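For this depiction, one protein chain was excluded, whereas all remaining protein chains were kept in their positions.
As written, the chains take the letters A and B, and residue 1 is the first residue of each chain.
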Amino acid sequence: MTTLQVMFFFFSLITVAGGLYTVIARNLFHAALGLIVSLAGVAALYALLEASFLAAAQVAIYIGAIAILIIFAVMLTRGVTGKNPVKDWWTYTITAIVCLLLLVVLLTTLFRFDWPQTAQAAVPADSIARLGKSLVDPSLYVLPFEVASVLLVAALIGSAYIARDKK
Amino acid sequence: MNVINDPFTWAGNLIAQWLSGFMPPVGVDVTMMVLRAGVLGVFALVMFMVMTWIERKGIARIQDRIGPNVAGPFGLLQPIADGVKALTKEDITPTNADRMVYNTAPILSAAAAMLVFAVIPFGPGLIGADINIGIFYILAVGGLGIIAILMAGWSSNNKYALLGAFRVVAQLVSYEVPHVLSIAAVVMLAGSMSMITIVEKQPVWFILVLPVSAIIVLLSGMAEIGRSPFDLLDAESEIIAGHHIEYSGMKFALFFLGEYVHAYAVSCMVAVLFLGGWSGPNIFGLTVPYLWFFIKSILVFNVMVWARGTLPRLRIDHLMAFNWKFLVPLSLANLVVVAAADRLAQAVGFAVGTWPWALVMLAFNLAMIAVALAMVGATGRRARRATESRAMPEAETHEEEAHGVDAERAPVAVGAH
Partner (left out) sequence: MVPLSWYLIVAAILFCVGVFGVLARRNAVAILMGIELMLNAVNVNLVAFWRYLEPDKMVGQAFAAFVFIVAAAETAVGLALIISVYRNRETVDVENVDLLKW
């Protein structure tokens, strides 16, 4: 068991455990904290996969902005009763069985293929510069990049308008 | 390398040699890694003590008093006295507080500040980890500190703590925008996000090449930490300490520690990005890069102390207006102007990193500062004239009826008519 494999197990355990806590916790703030742990675990997995820019972007965007948004929404929409209502146990069981079936389907599809055991090539040393260039290259991804910025402006204006105080 | 040039690497090699006498290479590697991380952590904590001393003495001198001088000569043992006081204070936890979140928040706040020191280069080879996304890592770790503040505000079971936490987080998230944009200008010129590359690309210090970026990074860095003049939301006389109302004893000391360690980390970052990192002349023929880095980071911290002692606190709406109406457009304009000036200077034939190139960039930056100040001045003049004309309505309307002049050209001295 190499150190890389040990680290992979550790971080994927953190990710899945955080995700499970998110969907099970009764207290919504605790669920948000579980989500943050899960997102940090995913960032660690990106670092293991040598996608360093994406790892830092994951922490900066997801934990530094989206998780804060979610926590704000949890705090602003606290129910008057305090305790969150949950579905009955029968619904829970059926949902759990359905999700397990989905997992089984995904895993059987996955194992049908012969995935490589090791990486085919090394990551180029200037991968970040290449990523930047690919985002502004006319023959590569400049169009999705510009459309993404228009999407963000639309989301900004739209959410500010929808959530404003209408008094 | 000899001892004076690089005592840390020399000591590290000694220890590694001693360890490999009785440990397998894997054990030596792991132990050296743990030792390096420990040294960085201890350095952050020791600098915290030095920073609190500098701050208290500095603010005291600005306010024409002496500052702590009881504990030790010149008050040098005052931080230790503060630590003992914090340890012996009663540790109160409010009822119905969320225990686990309440206890984790100060730890996360202090840890997020200390994580920055892993990528700060103290010398040519003295860096915790030379990752190729150095400066982006610092920005990402800042987000963890914000989560700690939200956790503190929520778990205190106190609506003032919650309100204070909301407002602090709004301020911190808003000031991240000009921070990131101005650092993007530095990354653009240096061509890489790695901290060591940024230092090596500074034969001419970036503060002379990008003064606007430097000012914006320093200002938004101060706002990110939550220091004066941006500390309306957790100052004692305003909202009674905001999100850490309910913390006492060592937990409050951890928040305090987090704030000062973050302040020193921002000073180190500014020193690396704009002041040339570890570059400096040789002292008596010895190269001492770590000493120059130390001097520069303490200098930037002194500028922060100076700002705290001299400037009045900003009101919340002034704070937000300053960010969204001034800093963000200025940093966007800065990015465009710096890119254009860089291309222009290279097209004329000046190579990057030489003095003529730096002078061209400096000229463009100064022009940008002049234009920005002129626009702010014009806006201020217009607002002043509007309030004056509102304050004296009958005199103005008489003038308009009599002379038919439009309001814009109404004379300032009303008594003249």
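Annotations for the structure displayed:
Please note the rule applied: a contact is a pair of C-beta atoms (placed from the backbone, for glycine too) under 8 Å apart; a residue touches a chain by one contact, two chains touch by 3 or more.
From a predicted model like this one, the values you see are computed outputs, not experimental measurements.
One chain is not displayed; in the complete assembly it touches the shown chains A. Subunit A meets the missing chain through residues 2, 4-5, 8, 12, 15-16, 19-20, 22-23, 28, 31-32, 35, 38-39, 42, 45-46, 48-51, 53-54, 57-58, 61-62, 65-66, 69-70, 72-74, 76-77, 79-80, 84-87, 91-92, 95-96, 98-100, 102-103, 106-107, 110-111, 115-124, 127, 130-131, 134-135, 140-141, 144, 148, 151-152, 154-156, 158-160, 162-163, 166.
What we mean here is this: only the chains that are shown with their structure count from here on.
Subunit B has its Cα centroid 29 Å from the Cα centroid of subunit A. Chain contact summary for the complex, subunit B toward subunit A: residues 98, 101, 131-133, 136-137, 139-144, 146-147, 150-151, 154, 162, 166, 169, 173, 176, 191-193. Subunit A meets subunit B in the complex at residues 29-30, 33, 36, 52-53, 55-57, 59-60, 63-65, 67-68, 71-72, 75, 128-129.
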